[in-house]
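Right, I'll just put the structure down here and ask away after.
Every protein chain of the complex appears in place save one, which is left out.
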Amino acid sequence: MSTVVLLLFTGLGLGALYFLVAAGLSLIYGLMGVLNFAHGAFLTLGAFAGWEVARRTGSDDWGIFLLSLLVGAAAGAAFAAFTEFVLIRRLYQRHIEQLLITLGLSLAAVALFDGIWGTDPVFIQGPAWFKDTTEIFGARVPNDRFVCIIAAVLVLLAMVFFLKNTRYGMIIRAGVENRSMVTALGIDVRKAFTLVFTIGGAAAGLGGVLASHYFGYVSPMLGGSLLIFAFIVTVIGGLGSLTGAAIAAVAVAVLQQFANFYLGGTGDFVVVLALALVLLFRPSGLLGRTS
Amino acid sequence: MTTDTDASGVNSAGTGASQGTSTPGSPAGLRQTAGDGRSAPPAGPRLTRRRILGAAAGLAGVVLLVLLPLLNLSLPGVLPGPTYTPGSLQLLAMCMLMAAAALTYHLLLGVAGLLSFGHALYFGAGVYGLAIILQNLDIPLLPAMGLTLLVVIVLAHVVGSISLRVSGIPFAMVTLAFAQAGSVIVGRNPDGTTGGDEGLSLRTENLPDFLVGVVNTRNLYWLALAVLVAVFVVVTWVQSSRAGHAAAAVRENELRVRVLGLQPYLVKLLIFVVSAVLVSIIGMVFLLLQSGAVPRAISADLTITLLVMVVLGGVGSRWGAVIGGVFYTILDQRLTTLANSDAIDTLPDILRIPLSEPLFILGTLFILVVLFLPGGLTGAAQRLAERRNRRSGTRHSTAASREILEESA
Partner (left out) sequence: MTAAAEPRPILRIERLNAHIAGQQVVEDVSFTVPAAGITALLGRNGVGKTSTIKAIIGLIDRTGAVELDGVRIEKESTYKIIRSGVGYVPEDREVFSKLTVAENLRLAERDDAPRRQLVEELFPDLVARSGQMAGTLSGGQQQMVSLARALLNTNKILLVDEPTKGLAPKIVAEVAETLAEAAKTVPILLVEQNLHVVRQLAEGAVVLSGGRVVHTGDALEFLDDAELTQRLLGVSADPLAEKSAGKGAAL
């Protein structure tokens, strides 16, 4: 029982990280048709920015941790906004070329991070409470899991509120469904593009700081490894669906944890298998639009 | 896919289909022809002459490359030493193999419009498959290669038939996921078969002597050259075959191919498998050349490298793929040398850090090419030539490669 609970919470924590990356990816793809390979770089930059805050202040209390979350999110958002505004926008409607740009950017960015912070992982300290455990049904769950889960739930709620209750949220939902009709109603949809990129970048940057605490280190490869699972999550959840991304993120991460423990470390393999099954029986994903 | 409506999933089937099938040509008389106007351009005398000239130039080039190990040529700044030295031959052989691998990627992207992010899986299957078989079974090279090929054919069919259920960008994601599974398995090192992060070194006992050791780099160079020429011939043949035409037609308008009674799915699967088989053979030669298997050979990075090569050279052009492969490989090698040089070390941080990262420079270069040189190097060359000729009516390869990119979306 305690093992199951521990695996569940570890899976939920990992699922929270997947969601923070996949949410932006899914919205960006849904609205703009851009598969954003640079999303991992947004995350990595956020993680390093958060780590720099902790390192420069030399402190590991809660205030600094919250500040590092803020700085990480801001760094991710700024990088993402730059990407959309300077690079992606020039290739409006050319989806593959936009993808290629993000690909080149991710190569260049990761190499630059290598140059600045080195290729080796740097270890990170959070508030001491993170390393403690909380007992739930006999399982001793590390506290950093809860931080990830709570943060992701808050981000999900904030995004849903934004999408449901603001004019830009409405434009984004409409644009995911039928972008050209939004422009044909006299709306400049490009503003929504920048906005979606910025929001996605902020979520990824936040995810980066949290991931560095979840794994205990930051490295230039951090974003890339999470990105691939986030891709799988967005495909399983249905491209363009935020709720789909949330459900799929949890499902994928929990499945991965259980398979790793009970099926001899086959977690990654089982996830790919799940992807194959979803594609065979529901090619548009769990909550994706049918095409 | 230039219209907004077409690009946004839901509507693409409806509007794209009705416009595609009902108003293909401009004059009313042509509207009934279901055939494709673009994939079979009228082959005028000029085109034929150009083709012959091209073939002759290609042949001369191959002869020169065959003779290269016997010559004492120096290309300072490009090759580390004279052409007969093992170091230079090794680099040149690597160029050939990468150019050949880029060609197989061209078959996917440029011919069938399939943006795969999992091509490294088959390259890696060739590398690791052959290395593992040679390590564990006492059989000679050729049967071992045959066995590896068998594995790759099965693997490509399984992965291809699942991934091709989706198209465009979802296809890219799915192929990436499968390749990642392969890469993860190699990294996990099950029962010590793959060597994990360290990789596997090549067991040479059952190999023919002439392929082993630095003194025989020459032979490996010739082998790599032979592979490149063979792959080029096969790709050309596939492209001009019925399947190749069908694939190009599928890329442009899947619905119309269905109307013609062909199965787009099977055509794409065929191209996918052929391309996988070819790249796995290249992988096997890569193993011999490198005398070892490394995890990079099966990583997503390798696929991305191939994609970068094809785009640098110019999407949709065979020579583009070859040029892109050679250009990238040499540049990568040169930049790595540069990064470790003293001149860079003395620069201030703001210059030293970016310049000491070859991938930063290559990534930036790649972005610039995508932004400002559509059609890549061959496209740019062609534009220059056209500017000189000022002859209208010829089709820009720039436009062609842009269209391929849009169609694969």
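By written order: A and B. Residues from 1 in each chain.
Keep in mind that, in the parts below, a contact is a pair of C-beta atoms (placed from the backbone, for glycine too) under 8 Å apart; a residue touches a chain by one contact, two chains touch by 3 or more.
For clarity, every value in this text was computed on a predicted model and none was experimentally measured.
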Per the touch definition above, residue among A:182, A:252 or A:279 touching the missing chain: A:182
Chain not shown: contacting residue from A:95, A:145 or A:173: A:173
Where the unshown chain meets subunit A, residue by residue: 167, 170-171, 173-174, 177-178, 180-189
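Keep in mind that, in the parts below, only the chains that are shown with their structure count from here on.
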Length of the line joining the C-alpha centres of subunit A and subunit B, rounded to whole Å: 31
Contacting residues of subunit A [partner subunit B, same complex]: 29, 33, 35, 87, 90-91, 93-97, 99-101, 103-112, 114-116, 177-181, 183, 228, 231-232, 234-235, 239, 265, 268-269, 271-272, 275-276, 279-280, 283, 289, 291
Contact set on subunit B toward subunit A in their complex: 1-5, 7-13, 115, 162-163, 165-166, 169-170, 172-174, 176-178, 180-181, 184-185, 188, 300, 304, 307-308, 311, 353-354, 356-360, 362-364, 366-367, 370-371, 374, 402, 405-406, 408-409
